[in-house]
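Here is subunit A:
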Amino acid sequence: MEMTVQISIDGRAVTVAAGDNLLRACLSLGYDLPYFCWHPALGSVGACRQCAVKQIHGDGDRRSGRIVMACMTPVAEGMRIAIADPEARAFRAGVIEWLMTNHPHDCPVCPEGGECHLQDMTVMTGHVRRRYRFTKRTFRNQYLGPFLQHEMNRCIACYRCVRFYRDYAGGRDFDVFATHRDVYFGRHADGVLDSEFAGNLAEICPTGVFTDKPLETDYARKWDLRGAPSLCVHCGLGCNTTVNARAGRLRRVLNRYHPAVNGYFLCDRGRFGHGFTTSGQRLRAPLLRGRPVPPDQALARISDILAQGTAIGIGSPRASLEANFALRHLVGPANFHLGLPAAEARQMAAIRRITAGPVTIAPISEAERADAVLVLGEDLPNTAPRLALALRQAVREGSFVFAETLGIPRWHEAAVRTAAQPVRSPLIVATPAATRLDDVAARAARLAPDDIARLGFAIAHALDGGAPAVPGLPADLAALAEDAARALAEAHRPLVVTGTGCASSAVIEAAANITLALHRRGRPGARFHPVVPACNSQGLALMGGRSLDDALAALAAGTAETLIALETDLYRCAAAADVDTALAAARHVIVLDQVRTPTTDRADIILPAAAFAEADGTLVSNEGRAQRFVQAFVPAGAIRESWRWLRDAGIAAGRPDFAGWTGLDEVTAACAHHLPDMAAIVGAAPPASFRIAGARIAREPSRTSGRTALAAEISVHEAKPPDDPDTPLAFTMEGYYGPMPPALLPYAWAPGWNSVQAINKFQQEVGGDLLGGPPGCRLIEPRPDATASYGGGVPAAFAARAGQWLIVPMHEVFGSDELSRLAPAVAERVPAPYLALADGDAARLGLGEGDAVILELAGASLSLTARIGLGLPGGLAGLFPALPALPAWGIVAKGSALA
Partner candidate 1 sequence: MSATASGLANAFGILVVLVGLGAGLTWIERRLLGLWQDRYGPNRVGPAGVLQVVADMVKILFKEDWVPPFADRAAFVLAPAIAMTALLLAFAVVPVAPGIGVTDLDGIGLPFALAMIALSVYSTVLAGWASNNKYSLLGGLRAAAQMLSYEVFLGLSVMGVVMQAGSFDLRAIVAAQRGLWYAAPQCVGFLLFLLAGMAGIHRLPFDLPEAESELVAGYHVEYSGMKFGMFFVGEYIGIVLVAALAVTLFLGGWLGPALPPLLWFLIKLAVLIGLVILMRAALPRPRYDQLMAFGWKAMLPLALLNLTATGAILLAGR
Partner candidate 2 sequence: MFSQLRTLWTVFLHLFHRRVTVQYPEQKPDLPPRYRGRIILSRDPDGEERCVACYLCAVACPVDCIALQKAERPDGRWYPAFFRINFSRCIFCGYCEEACPTDAIQLTPDFEMSEYLRPNLVYEKRDLLISGPGKYPGYNFYRIAGLAIAGKDKGEAAAEEPPVDVRGLLP
């Protein structure tokens, strides 16, 4: 039941939500009112004075009003405002004119041009002629890293960047300097911006101060970019993205607003990780023993192989449901194996036990509103960055509640921050190493995975005496468990976050007990959020299959001749020696992948698979949300979607059931038919037959240029555009564009709104739900009647061993993901392989930060650099990049292998 009030805008009576501000109310109603400093996610500060409207007193006429800033004015019953009032118009035009006095003559050489909020607002206010004849102030730019280009001259001092970077994303290395009209937004000195959310500045900045640097190396204007609704494939959160392509190349990834998932923001891994699609590691042609062959020849060979004997398939958590299902269908469910390390498969199973229980998985939007959060074992800024950003906002939940007691609405950003400075909701983080979320955490504990699990079990016991107790808990941990239990118990919407990050099933079992305990204590608002490593881990877990070890054993034993590996690098899933043995024993190794991996190097037949922007498919996020990603362009060469390769292999092998798979819809339907858990996935997006006004939806903006010249040097005869049998979108500008199901929205644009903020026009109310409902459908819903019981596997406390270290995996936002680290821009940010050590241990070994260190692990010797200061408990060491067999005991020594 939302309260509404009646107000009048330009003489028209309208109903708006009570408690809202005028600007959001006007924009939600479709009025075009210019603004700069306001942002739906950042709230109002009233800095730019651009959204001026006239508020008319009582029943008086126009002249009796006064100018107010819409973003700072709460709506009130009976309020009368005028947007079109000449005085308000003149005021707004005047503000733009002031802003533009210093704006450089840059638009043609500005990458923001054509999608610039400042351009839109300037046109909207009608300021067309520069009257200012004096000098412009200038700034020197800074080097801000591989992701962002800095051009300070263009700044209009709206403060959005610093509000996002510092206040919203918690970055510390970016600020505003100097005074009055000389204010400068940047770092104290040139350098890489630390925050993994810095890339959002390109979208947050209303003009071209911060722009997408990788895009500039292969630049195209927004009007030339063919869009498609896609999904981020670089972690398990399922953030919605818009992919932009032109001339057969993926140019950039933009945030695509999803009210329940990513909202307005993406992390830099998701935004800039797409560069792997054009990297040198990309596979572009089928290879038969290293020799490029035509697709038909490769398929003929595969059909021969399939006729010879048993083939086993290994599915992938980074391939779509359709691709995995096609493989499962080709080799048969009995021969389908999950491409997950054995430990990870056990952890996914543990997560599955929780999600089958009575507690709802929180979408990120709910995580953002949680009023007490417990993070068990997960280095969120590195494994699920967008969730970390949401938890940063959840910490503020208490301040909003406090501000409301003072009568300050949520959106009144500056006032909330001033009034409720010390008030925070509790965030308790228990991880092996320090995380970038610790700065807002009420308590941050550095523990070994088993101790994290014990802490979790203790919290569950403290919440509900029925849960198993933890024997021999140290006093400090016991006190922490009590505090955490109290915080969770007092909260209305407590949230427990855990995941596969510290490679411990026990941690997940502990989290399961906590959620169950909260449920038993009658907390209907209690939520759980599992963090999974890959974009379709949850989907693969739902699909089910035998473990990877079974597959390797079957190959090594010779019970299966052929291996078909789908987008899986086996060396990331199992110990290298085991993989070597299995691959050597296999008679035929067929690998489908997007990029070269150590596994493809051992393959007899390699089929080049389409990357996310080149394919259609369905992914299931960690939240259990099945979402569709849509192809943006048809890649050059013989690259095909994995499911198409497998279908064609099935047809070549004479399997009649594959012949009916003409488009994605048939595969999705077959998947939903065979797997009852996934029956809902057909509804993740409208089918390929969907039409609006009889037309497909146009992927290209209507102003797309160069159609008759782009390929003219190859042939002056324009080629027929490719057909799309898989989606209701057309590859050209011919088709429908307008209100549409948001799962199909190829790009956001509205008349007069060329910037990313055009998404306003596709929302029911600005910053709220999308018109047409949230894209995707949740496959995992809680079962309140489920008879869940407490798990009792409380592990023994971690005991350090003399001369040995328990090696735990370390995650890096740039580097841990298999694909994104191949992107040139991301590669610059990937740290060198390192071993994180406890400060005391390092001192004992005589190691300082950056010193060479050797790790002896499972018979192999790794040369690494030492990192200290991460707060690891003694006896523990963190390894980046992680290996599949972690955690495991290893020996650490000073020096390098060569020395």
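Regarding selection, all candidates are chains of the complex that A comes from, given by their letters.
Methods note: a residue touches a chain if its C-beta (ideal position, glycine included) is under 8 Å from a C-beta of that chain, and two chains touch if they have at least 3 such contacts; residues count from 1.
Model, not experiment: these values are computed from the prediction.
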Pick from 1 or 2, the complex member that touches subunit A: 2
Contact set on subunit A toward candidate 2 in their complex: 104-109, 113-114, 133-141, 151, 153-154, 177-180, 182, 184, 186, 216-221, 223-224, 247, 703-710, 712-713, 715-716
